[in-house]
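The other protein chains are all here in position, but one chain of the complex has been omitted.
First chain written, first letter: the chains are A and B, and each begins at residue 1.
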Amino acid sequence: MSALLQIFGSLKLTVILLSASMVLIFFGTIDQVEYGIWHTQKLYFESFVVAWQYPAVWPAGDQLTWLRIPMFGGYTIGGLMLINLTVAYTRRFSLKAAKLGLYAIHLGLMLLIVSELLTDLLAQESQMTVPENGRANYSQTVRENELVLIDRSHPEHDRVHALPTHLLKPGRTLDIPDTSLRARVINFYPNAQLVRAPEAKSPANRGVAAKMGVTAIPKAPDYSEKAINTATAYIEILEGEASLGTWLLSNVLDERFPAQTVQANDRDFKIALRFQRHYYPFEIELLDFAHDKYPGTEIPFNFSSKIVTHHPDSAKNQQALIYMNHPLRYEGHTFYQASFSPDETATILQVVRNPGWLLPYVSVLLMGLGMSYQFGLHFRKYLKKRNTA
Amino acid sequence: MKKIIYSLAALLVLLILGRYLRSATPDTGYDLNSFAELPVQVGGRIKPLDSVARNTLLVLAARQKVETIDGQTLSPIEWFLDLTLRPERADTHPIFKIAFPDDLGLDGLAQPGKRHYSFTDLRPHFETINQQFREIDPEPKTRDAYQRQIAELNNGLSLYHRVMHSLHPIGGAQRLDQLADEYRSYLSLLQPAMAELRKQQAGEEYDTELVKTFLGFGEDYLRLSQTAHLRVIPPPAPIDPMDDWLNLGDELLNVIQTGQLSPYAMSYASLTMAYRAGDATTFNQTLADLRQRVAADFPDDIGRVHFERLFNGFKPFAIAIDLYILVFLFVCISWLRWPTTLGNAAFWILCLAFVLHTFGLAARMYIQDRPPVTNLYSSAVFVGWGAVLLGAFLEKFHRNGIGAAMAALVGFSTLIIAHHLAMTGDTLEMMRAVLDSNFWLATHVVIITLGYSAMFFAGALAIAFTFLGLLRRKFDKDAARSLCGMVYGITCFAALFSLVGTILGGIWADQSWGRFWGWDPKENGALMIVIMCAITLHARWGGIVRERGIMALAILGNIVTAWSWFGTNLLGVGLHSYGFTDSGFLWMCAFALSQLLCIALALLPLRYWRSEFGRERRV
Partner (left out) sequence: MLILMLIQNSPLSLKLLTLSAGLVFLVSCDRTKPQSYTIPKEAQAPATPPVAPKTETAAPAAAPANMQILPGMAEAAQAAGALQFQTPVGWQKQAPSGIRKAELAYNGDNGSATITVTVFPGDVGGLLANVNRWRGQAGLSAITAAELPQVSSQRIISNHRSTYVRLPGETQSILGGLLPFHGKTWFFKMSGDTAAVLAQENALLQFLDSVLIEDPHH
C-alpha cells in the first residue's frame, strides 16, 4: 500500500510522465500533417491511448506502414500527472518558505490540466455571420451537424426539434423531442458526394432525392483545417407505426434548394440536416465593418466590426467595437473578430462559450508567481555565493 | 607580453572594423547617396531605394555586390542605377546566381567555374526556362533541388524585369533618352485626344491619327502598370501615411483622370535622361530638387529613411560575426597559454561584439518601429543576442573563458543562420493583422525567444563540458561542478522564460480567438521546451541523473529547441507534406545528428574521460 503510494508519488514517475508527454506532443504535432489539427487533437490529446503509424509518404513508406508506436494519450498522462502530483504533495508537504514557489507552480499546473480537460469537454466554438446593417441571432459550427424538424405553423415563432448527428447510427430509431414523430436512420455518412443518378435505387421516396434523382455516395471524411464535410443521411420519419416517407438530407441541400417537408397528421415540418446552430436570446446587429491593409500591399492591417446587441431586456443592449485581440464578452459568450465575407460586407465572428475561461488565468498567475519567486531565490543565492567567493 | 597581446588584439579588431567601414561608394561625380535615399513604398512602409537595391540583389545574386564583365565592382545602388536608368548596360552584368548551371540543360549557357550569369547570357534561353518552369511541381514546398533552381531562375528573371521597369516604361534606349519629352507630349495630347474620343463615341468624325497615337500611349502605360514593381510615386500632398503609392504605370494612366503628372514621375524622367547623357551636374541638381520635395512631403520619415541607408552600409551583424570568431579563437588559445591576458582580451572583444549586435537590433527596431522579434530572421538575431548576453554575464563572474567561448559560438551560429534567412528578401516586412500587436510581440515573442537563447546556451555549455571532460586533463571536479551549476542555472532560466512565454502565448490566443491552447505546431513546440526543462530539473532533483546525465539532457534540449524554432515551420504546408525537400529539413537533420553524437560522447563510459573529473569519478 505505502509502496504503491511511493511509486505513484515518486519523482521517477514524474520524469517518465514528462518524457511520455514530450513524445506524445511530438507525434501529435507530426501527425497534424496527416490528419489536420482538429482530428489529431482528438486522437492524441483527448484520448487514453493512441498509436502513431509510419506515414505512407515517408521514405520507404510502402514497406514500413506496419510500423506503429503505441503511446499513452493526453487523458492518461494528464490523469497520472494529477495523481502523481497529488500523492507527492500530500505525502511530502511541509510549509517552507523556500518551497512556496514550487507549491504555487505545481498547484497552477494541476489547475491547468483540469482547465484543459474542462475546455475539452465544455467549450463551444462556432461562427456567426452578420451582414452589414443586418442582424443575426444564431451561430453555427461546420464541424457538427444536426437533424432538425421545424414547425413553422405558429404565426409568431418557429419551433425547432433537433437531433445531433452523433446520435444518427444506422438502424436506430430516435424519438424526435417534443413531437409524436420518430426518426429511423436508414443510413448516415459523415462525408458524402451527391450525384444525380435517376436510375439508381435510392432509399429515399420523398423530397429532393425522389424529385431530382439525387443519391449519395459515401466519402472518407476530410480532416484538414479548412475542409467542410458533407454530412448526409437517409432518414425515415415514423408517426406511430406508420411511415411518412424517407428523405435524403444533407448539409449541402441548404436554403438554396427547395425546402423538404414532412406532412404529419396535424401539421407540417420542414426537415433538414444542417450545420449545428446555437440560437441566442439576443440579436447582434453589424453597424459597420472596416478592413484596412498596409498601404501598397494586400496584407491586412486591421479589421473591426462595430456592432450593437439587441436584448429582450433592453438594459442589456450595448454597442461594441470588436477587433483583433479585443473581443466582446457578453452574456456568457465571447465574440471575436474571425473573418469576413470576400466583398467585405459581412463580418464573421467567432463565438466561444467556455465557462472555465478564467481557470487558465488563475493557474498561470500561480505558476508565473511561483516561478518568479523560486527563480528570484536561486538568483539571489547565486549572486551571494559569487560575491562571497 | 601582456602589452603585446593587448595591442595585437586591438590591431585585429581595428582590421576587422576597417574592412567594413572604409568608404564603400566611390566618387563617380553622381550623388549616389542622395539617389540611394529616394523613398519608395514597399511592404507597407517607406524605404530608401538602397534597401530595395540590396534586397533585390540578395534575391538574385545571393550577395550584395556586382562584378561587371570588365572587372569593376559595383555597389548595390550603382547596379540599381544601371538597372533602372541604363538597362542596356545592366543586362550585361552577371547577377543571376545559378549554383548548378550544367543541370539546367540549357545548351551553351554553362561555363566552367562561372556561378553568375547576366540577363544577356540568359536571353536565348527564356523560352526553355519558361517551359521547364511550367512543368515543375506547382507546390513550392515539395520541389526538388532542380525544380527549385528552375523556379528561382524563372522568378528571378521576372523580378529583374519588373524592378527594371520601376522608373521607366518598357522600351529601347532611344525612348529612355527622351523620356521627359515623351511625358510632355503625352500630357499635351491629353486634352485634344479626349475631345476626339468623345466625338468618336458620339459617332461624329474624328482625328483617327491623334486617337491612335494617344491609345498607343495608353496601351503602353497599361502594360507598364502591370509590370512596374516599385511604388515610387506618392499621392499628391497632403499625404496620408495609409494611402497607397502608385507605380509609374498607374500614375501615367491616372493622368487621364487627374490631368496632372506627379512631379516625382517627371523628376525620375529627368534623372534618367541626365544619367544616360553622362550629365552629372543636371543629375545632381534634379536629385537635389527631388530630395527637397521628399523632405517637404515626408518630414516624419526622412530621418528614418536616411538612417536606414546608413544602417545598410554599416552592417553591424557582419562585423559582429567576425568578432565572435576572434573571441572563440582567443579563448581556445587562452586555454593553452596566457589564460588571464587572452581571456581578458576575449571578454572585451565579446563586449564590443555585443554592443554592435545590440546596436543592430536597436536600429532595426527604430526603422521598423516594432519590438525586436517580428519574423524568423529577427528571431535568429535575437536568439544570438540573448545567448551572448547570458554568456557575457557568466564570463564576468567566472572568467574561465567558457562563457565567452560558448557565447561567441552561439552568437556566430545564429547570425550565420540569420544571414542565410535574409536571402529571401526584405527582413523588415510588415506582419499580418493577427500578429500586429506590439504588446504581445514585445512580451510573448521576446520572452519565448529569450527562452530559445537560454536553451541553446545551456546546450552549448553542456557540449563544452563534454569536450573538456573528455579531453582536457586540467578539468577537475570543481570545474565540473561549477560548469554543471551554470548549466543548471541557465536551464532554470530557460524554464522560467519558456514557461512564462508559453503562458503569455496562451493568453494572447485566448484574447485573439478564445482558445487558450489549440495544440498547433508552434504552441506544441514551445510546450516541448518547457517539458524538456522540467525533465532536466526533475531528473536532477530526484537524483536520477548526475553531471553527465544533465549534460546529455541539456544537449537534447538543443534538438528540442531547434525543432520548436525551425522544425515546426517545415510542417503545416497542408496535408501530407512534411517538407522533406526543404533545404531547412536537411540542416535540421544534420543539426539533430550532430547533437545526438554529442549526447553519445557525453554518455561515453568514464574510462574514456581523460580529465581529472573523469578519473575522480571512476574511483
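FYI, a contact is a pair of C-beta atoms (placed from the backbone, for glycine too) under 8 Å apart; a residue touches a chain by one contact, two chains touch by 3 or more.
These figures come from a predicted structure and were not determined experimentally.
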Residue in contact with the excluded chain [from B:225, B:375, B:569 or B:594]: B:225
Among listed residues A:47, A:86 or A:191, the absent chain is touched only by A:86
Could you tell which one of A:53, A:137 or A:325 touches the chain left off the display? A:137
Among A:57, A:259 or A:290, which one touches the chain that has been omitted from the display? A:259
Which of these touches the unseen chain: A:12, A:42, A:159 or A:184? A:159
Provide the residue numbers of chain A that touch the chain removed from this figure. 1, 4-5, 82-83, 86-87, 89-90, 110, 114, 117-118, 121-122, 129, 131-132, 134, 137-138, 144, 146, 152, 155-164, 166-167, 174-179, 193-197, 212, 214, 252, 255-259, 276, 279, 298, 341-343, 345-346, 348
Touching residues (missing chain, whole complex) on chain B: 126, 130, 134, 138, 157-158, 161-162, 170, 197, 200-201, 215, 218-219, 222-223, 225-227, 253, 256-257
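Keep in mind that, in the parts below, only the chains that are shown with their structure count from here on.
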Could you give the separation in Å between the centres of chain A and chain B, each centre being the mean of its C-alpha atoms? 39
Can you name the residues of chain A that touch chain B in the complex? 10-12, 14-15, 18-19, 21-22, 25-26, 28-30, 32-34, 36-37, 40-41, 44-45, 55, 57-59, 115-116, 119, 123, 125, 224, 292-297, 299-303, 324-327, 334, 336, 338, 350, 352, 354, 357, 360-361, 364, 367-368, 371-372, 375, 378, 382, 386
Flag every residue of chain B that touches chain A in the complex, lowest number first. 41-45, 231, 241-245, 397, 430-434, 436-437, 440, 489, 492-493, 495-496, 499-500, 503, 506-508, 510-521, 524-525, 527-528, 531-532, 534-535, 538-539, 541-542, 544, 560, 563, 568, 571-572, 574-578, 580
